[in-house]
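After this line comes chain A, so read on.
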Amino acid sequence: MAENLAKFCAGCGYPITLMMLNKTLEKLDLQKRAVLGLDIGCALLAWNFLPINTFQTHHGRVAPTMMGFKRARNNSICFALVGDGGAYAIGLQSLIHAAKRDEPITVIVANNTVYGMTGGQTAPTTLCGQVTPTSPKGNIEEPFHGPEMLKGVIKDGAFLARTAVNEPKQLQEFLQKAIETQQAGHFSLVEVLSFCPTNWKTNGVDTINKLNGLKDIFELGIL
Partner candidate 1 sequence: MILKILLAGDGGQGIQTIAEIICRAAFQKNWHVSYIPNYGLEQRGGVSLSFIQISDKVIGYSKFTTPDILLIMSEQARARVKNYESGIMNYDVKDYAQKLEEQKIGKSSYNIFFLGLLVKYLEEKNVLKKEEVYELLEKKLGKKLNWEENKSIFQTCTL
Partner candidate 2 sequence: MLEKEKQFLTGHEIVIKACLDAEADVMYGYPITPTCEILSGWSNIGKQYLQTEDEIAAGFAVCGAVLAGKKAFTASAGPGHILLQDAFSMAEAMRLPFVMVIGQRGGPSSGTVIYSQQEVTLACYGGNGEGYRLVYSPSNAKELYELTRQAFNDAWHYRFPAVLLTDGYLLKTKSVFNLAEITKMVNIPAHALVPEDKVVHWPNIYTLEEELNEEINETKKDFSAISEEISKAESYKTDGIEYLVIAHGIVGAVAKMAVDELREKNIKVGLFRPITLRPFSKKQLDDLFVKNNIKNVVVVESSFGQLARIVRDELAPEIDATFTYIQKPGLGIEVEEIVEFMKKLKI
């Protein structure tokens, strides 16, 4: 299914999300109209992964780029794939305003609580107490809940949801809903709890356990 061999680390959550996206597009027969914009961070590794139009942008800038694309080509189905840092730190201003304006794009946020590509530094979603290279004594802040915050600015018809890479049925369901929302002319965002064994420094079992533990802090479902 993948166009090219994945450059993601072994055990990364991103390919699961991307495969699900592709499956959903296939099901809806939308691959030809799909355009995937990538933020900088691990998302950029998806540049030749799927058989759909794909390009890389800058860190934090994928949402406004896809907004510009969508407004220029109305019949395209635009996706902004971004990590938790790109979405909720460096790109937050644009994300809030895209949601506020009800831009008909679909933002897919991979939340693995760390900055994966640069070595696992603290993200806005890092848990309180979590040790990272930039929080050596443990993070002192509470994690940021993106979809919950956006709930306050979206318009009727928009779609906000959270799921996880090990909830394939729900992931696919939410992605489909997000696409349908975009087709109806509204903003959609799906946050996907994802794992990063490389930076979490976890084995297989611990990786799954940690991911499942995140579900207690970041509630799954439609907001």
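Rule of thumb we're sticking to: contacts are C-beta pairs under 8 Å (C-beta built on N, C-alpha and C of every residue); 3 or more make two chains touch, one makes a residue touch a chain; residues count from 1.
The candidate set was assembled so that all candidates are chains of the complex that A comes from, given by their letters.
Being a predicted model, the structure only gives us computed values, none of them experimental.
K.L.:
Which numbered candidate touches chain A here in the complex: 1 or 2?
P.N.:
Spelled out: of the options 1 or 2, chain A touches 2.
K.L.:
If we count contacts the way the header does, which residues on chain A are in touch with candidate 2 in the complex?
P.N.:
Counting only chain A, the residues touching candidate 2 are 3-4, 32-33, 35, 37, 40, 44, 47-48, 51-58, 61, 64-73, 76, 93-94, 96-97.
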